[in-house]
Structure formats: C-alpha cells, structure tokens
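Missing here: one protein chain of the complex. Every other protein chain is in place.
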Amino acid sequence: MRVARKPFNPKRFFRLVLLYLLAAGGAVVMIFPFLWMVSNAFKEHVFVIEYPPQLIPTHPSIGNFMRAWTSNNFQLYFTNSAVVALTSTFFTVLFSAMMAYAFARFKFPGREILFFAILLVLMVPDMITIIPKFVLIKTLGLRNSLWGLILVYIAGSTSLNTFLLRGFFEQLPHELEEAMLMDGAGYFTIFLRMILPLSAPALATVTIFSFLGHWDEFTWALTIIDDPLKRTLPIAIYSFQGQHGTEWGLVFAAMIIALIPVLIIFIALQRYFVSGITAGAVKG
Amino acid sequence: MALNLKTRKTLVPYLFLLPGILFFLTFQVYPLVKGFQMSFYKWSLMPGKASQFIGLANYVRAFNDPVVGRAFINTLIYTLVTVPGQMILAMVAALLLHSLPRGRAFFRTLYYLPVITSWVIVSLLIRYLFQSPNGLVNYFLVEVFHVVSKPIMWYEQASTAFIPILVLGIWKGIGWSMVIYLAALQGIPRELMEVASIDGANGWQRFWKIILPLLGPTVVFTLVMLLIGGFNVFISVYLITGGGPRQQTEVLLSYTYRQAFDFLDFGYGAALSMLMAVFLITASYLQMRFLRKPVEVY
C-alpha cells in the first residue's frame, strides 16, 4: 500500500526543495574557489587584486590562456606528466594486483609477517624517507630523469593498492578457481583470466586513484628534477607562479590548462570508479 | 604429479610477490634503514666533504629544538582538526545527497572536484583567496557577512596563518570520504530504514542506531586513511605560509624538508624523520592491536 504513487504532499515537496537548496549551497562552497580561478583567468593584465572583487570580468579575454600555453613549454610538461603518470600507474596496478593475489589466495610461510610489514610501512608517509631516497636516486644516477619519478611512484603506491585489492580478491569465489585448476590451468592463467577480469571495478578504482596521485605529485618531482625540460606539470606551475607572482590571472590560466585532462579523465571514468568503490571499499 | 603441484603451489606466491617486494625493499625499506644510518652523521653530499659520525648529537639537538616541538603540535592540530572536520562534513553531505531522488551523480561530481585537483593548484588558490587585506575571504567577512569590522591579516600571526591550511585540508578532503560514505549508504537495505520509520524512530535516532553501526567499518577505514594523510601534511604548508610567520606554522615534514634542502643538514633532517617514523609506526602498531585485525575493517 505504501508503494502506490503518492498524491502531492506539500510537506514532502518543501522538504525536497530544502534538500536541493542545501545540496546546491554545499556545491557552491565546494566549487566557488574554482569559479574564482576561472573568472580571474579571463582577466588579462591585472597586476593588482581587485577590491571589491568582480566575479564576472568586464572585459573577458583568453589572452592569459594563450600566453600560458605558448610561453612555457606546456605541451612538453604535459607529455612528461602523462608519460610518468601512465607508466607508473600501469606498473603500480600490475604489481599490486600480483601481490594482492598472492596474499589473498595463497598460504605460504612468511605471509603474515610480510603483510604486517607492508601495513606498518604504509603508515609512514613517503616524505619521511625523502632524504635517503634522494641519496639513493643520486647514487643510481636517476636525478633529472623521468625514471627517477616513475620508480619511486610505483614503490610509493604499490603497498596501499595491494592492501585495497587484497580485500577484494579474498571475496572472489573459490569454486571457479578450483574448476580452472582441475582443467589444468596454471596460476598465472587464473590470475590473468579469472582474477583480473572479475576485479575490473576494483582495478579501475586503484588505477584512477594511482593516476591522479602520480599526475599531481609535487614534492618528489620538485626535489629530483632541475632540468626544465623534465619538469612535470605541478612543478611547472609552481615555478610559473614564482615568476608571475602578482599576475594571478596568468597563473590561474596555467592551472586551468593543467586541470583539464584530470577533469576529462575523472568525468569519463567516473562510473567505473564509483562502482569500484562500492564493490571494493565498502564491503565489510 | 601431486608432489609437483604442491611445490608449484609453494613457489607460486613468491613469484607473484617478487616485483612488488623488490620495489618495496629498494624504495621503502632500504631508505628507512639508510635514513637511520644518516641520522647519526653530519651527512654531506658535497663532493670532497666527508660525512662525519656524530653519534646521538642530531637527536639531542632535535629534543632541544623549540621549533620541533612547535611543528609537532601543529601537525597534531592539523590532524585533530581536519580529520573529524572532513569526516563529519562528508557524512552530512553523503546523507544529504543520499536523500535526493535525482541528481546525486551531478552533485557528487561537484563535491569531488577539490579531491582530484592537485595540491599545488589548490594551495596556491587558497593562498590567493586568503590574501590580506584585499583577498576574497576578507571581502566576504567584512563587506558581505559583516562578521569582522576590518580585514584580517591572515598570514601575520600564527593564530590566523594556520587557518587557511586547515580550511584547505578539510575542503579538499570532504569529497573523498563523502563518495565512500555515499556508496556505503546505498548498501544499506531500504527495508531496514522503513522498519525503523514505522517504529517511530526520527532521523537522528535512525542515524545513530542504524546507519552509523552499519557504516562502522567504512568509517574506521576512512579514519585510518585520513590519519595517515593528516601526518603527511606538507605541500599546503610549504606553499601557503612557508612555515611562517617566525616558523610558527611549521609542521614536522616542512621543517624536516627545510633542514635537508635549505641548510644541507641531511643528518639532522634524517634524525627528525626517524623520530617521526618511530612515532607513527608505534601509533599504527597500537592502532592495529586496538582494532584487532585491521584487515577486517576492510
């Protein structure tokens, strides 16, 4: 009887309106800084902070975007960031899936202690070891090399993703695996043909998170990259801000350019990523 | 044949672990050990300058360094403010969006925007918004909401300079926890809520009695992740206040980084890192013991 279509109910209607207003209000707070960034990016040649501030530029211009894009090797920084983020994400996901498979589906001597060690180290921020890592990368001759970024990014996010994927892999049905074993399939086949396909949502989630993390990483890149031709976007923006400190419109234009690919990837892959979270992170 | 299968079964997991473990040992464990060694030296990286063993001197110095104490307290403040801040606001937002019949995905995307934006961008943006006296935040406080009579000079005193950092920490993180809570809320059977309504439970009671217990593991999971993130605070401090004024907004990582890369005091920086690592490993060990098996959280 409750399921029947309800007649118009003013109380319910106003409650809904209120809810939408609240949600919209929250959304405004969340995106207001971005609106502000966009607004200022369209104001060219402004060297002082406007007071009172104007959200809608009086003479909107795309001059800042043109200047940012042309003056600073931005295309190169894009390529660098893309190469680093994609390469390290691929290996991160591969290695953590392999590790997670071992932890989730096998019993072997040292399993508990090893997993425990990984968890413990996971609790320690990467920054803690930045000084010795700097020394290590110097010894390996990988300063000013994108590989110096890639290797460290892989190591830095493999532990967490192992932890995340292990939880997911543990819940996959054992029957299928046993059936495949009976058919003579090896463990690598099982890993490739069964575990990975069944875990697509979880893999998508860790892929996106890793990619975003690697795309945005700042401190390590700042520390090991001096060569301007090896810069990734975050350090390029930092350096750009240092050069044009008072010309915020120009700086914001550069930031927006850097933000666009992230937005595209996020919006395009959002579905996978949310389903991944639902499937992976929530299940108790 | 059976024996062969058994040996295979013992060997296989190690093969799967191999690449990951290699990375783990080389870039995670070895640096910790190396850092431990460095912390006993006046470590030099300059060609022609030898590193010098100085025993515990770096540690003694750390315990007598007033800025270290300040940085430790600031790191704690950051964690204690931003972690609950993010969780509470994320929970409110998740409950709100969950009760919307339509448009959930749209709002979710907007709320998530700060999460996917790099720390560099949002830090510089927040620094700009909090500029004094003519920044946007001051404009709203003075002219629009009339909360204060004259602009606040945010970066001049420690008491206000840390606020933009805290605001950023909360604002950037809400979306992440919210998405997770939202997903968890969708997993709660509808019948359960309806039964509760029939029993006369109001919204508040339903939240405490039904939703929160069901979301328990999810909440603990976000708590653990956010705590790790809280101690990782660095970029926002580095880019917004640079630790100033008078090193009053320094956090542990920013101070450590400066020791190493502003003053080439790698040994001292390593000692500070080691102290922090010991603190965090102990804390997380206790946390794991306290929460029994952490894996069950997940």
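Note that the chains take the letters A and B in the order they are written out, and that residue 1 is the start of every chain.
Here, contacts are C-beta pairs under 8 Å (C-beta built on N, C-alpha and C of every residue); 3 or more make two chains touch, one makes a residue touch a chain.
Everything below uses one rule, namely that contacts and distances are computed from a predicted model.
> Between "Cell division protein FtsW, lipid II flippase", "Response regulator", "histidine kinase" or "Extracellular solute-binding protein", choose the name on the UniProt record of the chain that's been left out.
UniProt lists the chain that is not shown as "Extracellular solute-binding protein".
> Of the listed residues A:N9, A:Q54, A:Q171 or A:Q243, which contacts the missing chain in the full complex?
Missing-chain contact among the listed residues: A:Q243.
> Where the complex has a chain not shown, which of A:I224, A:I237 or A:L259 is the residue touching it?
A:I224
> Who touches the missing chain here, B:Q37, B:S99 or B:Q157?
Residue touching the chain left out of view: B:Q157.
> Name, in rising order, the residues on chain B that touch the hidden chain in the full complex.
These residues touch the chain not displayed: 45-49, 131-132, 134, 153-157, 161, 244-247, 261-264, 266.
> Going by the touch rule given at the top, which residues of chain A touch the chain that is not shown?
Residues 47-49, 73, 76, 82-84, 86-87, 89-90, 93-94, 134, 137-138, 140-147, 150, 196-198, 200-201, 203-204, 207, 223-224, 226-229, 238-239, 242-246, 272 of chain A touch the chain absent from view.
Assume only the chains that are shown with their structure count from here on.
> I'd like the Å distance between the centres of chain A and chain B, where a centre is the mean of that chain's Cα atoms.
15
> Please give the residue numbers of chain A that touch chain B in the complex, ascending.
Contact set of chain A toward chain B: 2, 16, 19-20, 22-24, 26-27, 29-31, 33-34, 36-37, 49-53, 94-96, 98-99, 101-103, 106, 108, 111, 114, 117-136, 138, 151-152, 154-156, 158-159, 162-164, 166-167, 187, 191, 212, 215-216, 218-219, 223, 233-235, 237-238, 241, 248, 251-252, 255, 258-259, 262-263, 266-267, 270, 274, 277-278, 281-282, 284.
> In their complex, what parts of chain B are in touch with chain A?
By the definition above, chain B touches chain A via 8-10, 12-14, 16-17, 19-21, 23-24, 26-32, 34-35, 38, 45, 93, 96-97, 99-101, 103, 105, 107-114, 116-122, 124-126, 128-129, 131, 134-136, 139, 143, 171, 174-175, 179-180, 183-184, 186-187, 194, 216-218, 221, 228, 231-232, 234-235, 238-239, 253, 256-257, 260-261, 266, 269-270, 273, 276-277, 280-281, 283-285, 288, 294-296, 298.
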